[in-house]
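Then we have chain A:
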Amino acid sequence: MPHQKLWNPYVAGVALGLVLLASFLVMGNGLGASGAANRAAIGAAYVVAPDTVGHDPYFAKYVGPGKNVLDDWLVFEVLGVFLGGVVGAYSAGRLRRGILMGPRPMPAWGRLGLALAGGILMGVAARLARGCTSGQALTGGSVLSLGSWVFMMMVFAGGYLAAPLVRRQWR
Partner candidate 1 sequence: MIFPLYPLDAFGYEASLVAGTLLGFAFGFVLERSGFGRAPVLAAQFYFADTRVLKVMFGAIVTALLGTTILAGAGVLDYSLLTVPETFLWPQLAGGLLLGVGFIVSGYCPGTAVVAAGSGNLDGAMTVAGVMAGSLLYGFFHPWVAEFEMSGAMGVARLPDLLGVPQALLAAGVAAMAVGMFLGAEALEKLFARRRGGGPLLAPVPRNWVFIGIALASLGGLGTLALEPPAPAAAPAPRVVRIDSLTLARTLVESPDSVRLVDVREPAACEAKRIPGAMCLPADDPGGSFLADLPPTRRLVLYGAAELRALPGPAARFGGPVLVLAGGFAAFETAILTAPVAPSPVTPEALARFRLVSALHAKFTGAAAAPPPPAPAGPARVQPRGPKKGGGC
Partner candidate 2 sequence: MTGPRWAMTVDTRLCVACKACVLACKAENAVPDGFCRDWLVEETRGEFPELHAQNRSERCNHCSEPPCVDACPTGASHVAGGGAVLVTHDKCTGCKACIAACPYDARYVHPGGWVDKCTFCLHRAQRGDQPACVSVCPTYCLDFGDLGDPDSVVSHKLRERRFKVLHPETGCGPNVYFLE
């Protein structure tokens, strides 16, 4: 297992907790991810089809005259996450282009297709739940929000429920 360069999970947990704490102390709120993806997606859609998107009441709160959909804290935060991932991986000698998959060989398109499908599910889910594992479970969990704890439990439940179905991918 190529885990030698991974941090001890307890240490990592504390480190992550400290980052989260810093975020609370500095910004008054926690961390997130799906919101930025949402904004990036809407921004891209707005470039492609400004009329359709611009006149949709749901999207209208993001785009329109005088509004920059990317002008948002989360967008910058996720830019940072990306860069952190880059530097983290590079400094650990792990930065290389590739496709990660379980021990069982499978075609690249299959893995990518599953990744995309899972992503779409999570995109919908994150909108519905108003956040993903970062924004809802991690952030909301540490300020003891009821909904966040419900969400977190359900994430694990969903994962364990579906795990046997995609067992061939990972085991």
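Just so it is clear, contacts are C-beta pairs under 8 Å (C-beta built on N, C-alpha and C of every residue); 3 or more make two chains touch, one makes a residue touch a chain; residues count from 1.
If you want to know what made the cut, all candidates are chains of the complex that A comes from, given by their letters.
The structure displayed is predicted, hence computed values, not measured ones.
Q: Pick from 1 or 2: which one touches chain A in this complex?
A: 1
Q: Touching candidate 1 in the complex: which residues of chain A?
A: These residues of chain A touch candidate 1: 1, 3, 5-34, 37-38, 40-42, 44-45, 56, 58-59, 73-74, 76-90, 92, 94-103, 111-112, 114-163, 166-167, 169-171.
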